[in-house]
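All protein chains but one are shown in place.
Which chain is which? They are A and B, in the order written, and residues in each are numbered from 1.
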Amino acid sequence: DPMLHEKMKIDPKYRSIGILGARTGAGPHIMAADEAVKATNTEIISIELPRDTKGGAGHGSLILFGAEEVSDARRAIEVALKELNRTFGDVYGNDAGHIELQYTARASYAINKAFGAPVGKAFGLIVGAPAAIGVLMSDVAVKTANVEVVGYGSPAGGTSYSNEVILQVTGDSGAVRQAVLAAKEVGVKLLEAMAGPAPSSTKPYI
Amino acid sequence: DPMLHEKMKIDPKYRSIGILGARTGAGPHIMAADEAVKATNTEIISIELPRDTKGGAGHGSLILFGAEEVSDARRAIEVALKELNRTFGDVYGNDAGHIELQYTARASYAINKAFGAPVGKAFGLIVGAPAAIGVLMSDVAVKTANVEVVGYGSPAGGTSYSNEVILQVTGDSGAVRQAVLAAKEVGVKLLEAMAGPAPSSTKPYI
Partner (left out) sequence: DPMLHEKMKIDPKYRSIGILGARTGAGPHIMAADEAVKATNTEIISIELPRDTKGGAGHGSLILFGAEEVSDARRAIEVALKELNRTFGDVYGNDAGHIELQYTARASYAINKAFGAPVGKAFGLIVGAPAAIGVLMSDVAVKTANVEVVGYGSPAGGTSYSNEVILQVTGDSGAVRQAVLAAKEVGVKLLEAMAGPAPSSTKPYI
């Protein structure tokens, strides 16, 4: 419907829309969407970060893919759903809060849309909740390796008022991975000091 | 107090204020307020949509009525409270999320204030949470009947970062009702596919 497309700010060239949404989790979905865009003939229309009581201190997500063919939109969702198990691998949580790490050697258009990170370069995402943990993780990350800061989100800017600090870095792939892993170490330590074991949601992948 | 009224942006002509608030629910309260405005000598001062952990994926509400006489403000609240049982009738939910449908053959000033919909015309409200459900419901609604889209809200715009998509339609009363009912059907189906029965909060009225 052209009137709805206009209100949704969707380019009419997309005849088919793929929808990826969640009540809990945004980073894992963006990373999964990034692989889906690499693997299919689709584009990212929009990435939105709702707050949801199921999301604890963090975000949910609503990601729209545009495609000219229905089969492409469907394929993008299939790829993304398959990736989610992996991209939840470095989400660690307990009653005190949660942290999240993401890493890719080559960012694509979902990461670019969500964070403004350069396409084709290594990308790292560092999230800590409550926000104070994220401040400390960010500090460790940039001191550990020579990475470039793409963005920094905190409750009042760059998040939907979530209780998170979110750092995005790019640069040499080795350095980005090293920064992410150093942030993970301090983040897990802080969570565990506050409320005991903070296990991975699935299986660490970085 | 004139200083407080000024900070609250309340016209000093209102000597009495009626307050309708909730931790859970915004659409039902706006629709109920709409009936209250029709039935009393009051005006809508403001409609705000807080997020609240009691509200699940959705909004709470704060609606202020202005009146010159205390008795009018009180009467507006009485009418609104009586309407709420009805306007919660097409709110359906389960553990996966919730949907909400509202319909009136003749919108009044609360609906106009909240959504910009034209006064005196039929109005339909279609809400789906998580947001992905709302996207699909919106799509079905506009394909089913010849309605005019008044507004479209999503997590990043038109909501308070809630995990909802909210569509507002106007037009011929038969078409609006048909669009709303088609959206309801697909919304209930999606919720039930994800998490079993999704009953009405009270009793369907549309």
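Some points to look at:
Note that in this section a contact is a pair of C-beta atoms (placed from the backbone, for glycine too) under 8 Å apart; a residue touches a chain by one contact, two chains touch by 3 or more.
If you're wondering where the values come from, they're calculated on a predicted model, not measured in any experiment.
Of the listed residues B:Gly60, B:Gly128 or B:Gly153, the one in contact with the hidden chain in the full complex is B:Gly60. Touch with the chain omitted from the figure is made, among B:Ile19, B:Ala105, B:Ala193 or B:Ile206, by B:Ile19.
Taking the complete complex into account, residues 1, 3-4, 7-8, 17, 19-23, 46, 48-55, 60, 62, 64, 160-161 of chain B touch the chain not shown. Residues 51, 53, 55-57, 97, 130-133, 135-136, 138-139, 142-143, 148-149, 151-152, 154-156, 159, 161-165, 167 are the ones on chain A that touch the missing chain.
Here is the rule we go by: only the chains that are shown with their structure count from here on.
With centres set at the average Cα position, the gap from chain A to chain B is 32 Å.
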